[in-house]
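Of the protein chains in this complex, all but one are displayed in their positions.
Right after this comes chain A.
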């Protein structure tokens, strides 16, 4: 047994005379078995040094461009066409129930909610006149319930409305409020506005709270009104924006 094993071990790897060719039993082997393996090449690093390319700083022109885009976008967002479906929107047949998607931390009605920007879930179309001939007939009643299917040119009933361009509202509107949301409240209330959290009801509740409020009874935020800001500036890193 041992001699035979020895014999097998012996000529296993043989260096032939020519070049650096190694053979086992007459078959070429693709690597060098006598290679020094101590300083073997390292595998390529998983996260090699990478120089993150940085963009050139914006030129004045580009900044101007972006500013213009932003102002346009803001006026679109403040306008009647912008919609936010949000979490409460009923999408799909089954529709998730409001209670299921209710966020117990942020979702509680707060006093400051009274000032939050009200987002539409459906565009408000009755604020301006339309050129009906550019709309398909089936949308005419949506755009203007009084529209007659005559010729597509504005009929006299829509003449009362005028375009609203931010910055060029009529004087009284500007004086009343510049937010543009006021207009919505003044306007005719949409009958099937299906947003449970929004609307005046919430506000009314808060008004009641304000009058004989239980929070005030605790006298916790006793000087709530004017000094709220100072209070907040002082320490307020907790609780986000809810001060009463």
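Convention: a contact is a pair of C-beta atoms (placed from the backbone, for glycine too) under 8 Å apart; a residue touches a chain by one contact, two chains touch by 3 or more; residues count from 1.
The criterion applied here is as follows: contacts and distances are computed from a predicted model.
Of the candidates "DNA primase", "DNA-directed RNA polymerase III subunit RPC3", "tRNA (guanine(10)-N(2))-methyltransferase" or "quinol--cytochrome-c reductase", the chain left out of this view carries the UniProt protein name "DNA-directed RNA polymerase III subunit RPC3".
The missing chain lies against chain A, touching residues 55, 58, 61-77, 79, 81-86, 89-93, 112, 115-117, 120-123, 125, 128-131, 133-139, 142-143, 153-154, 162-170, 174, 177-179, 181, 192, 228-229, 232-233, 236-237, 240-241.
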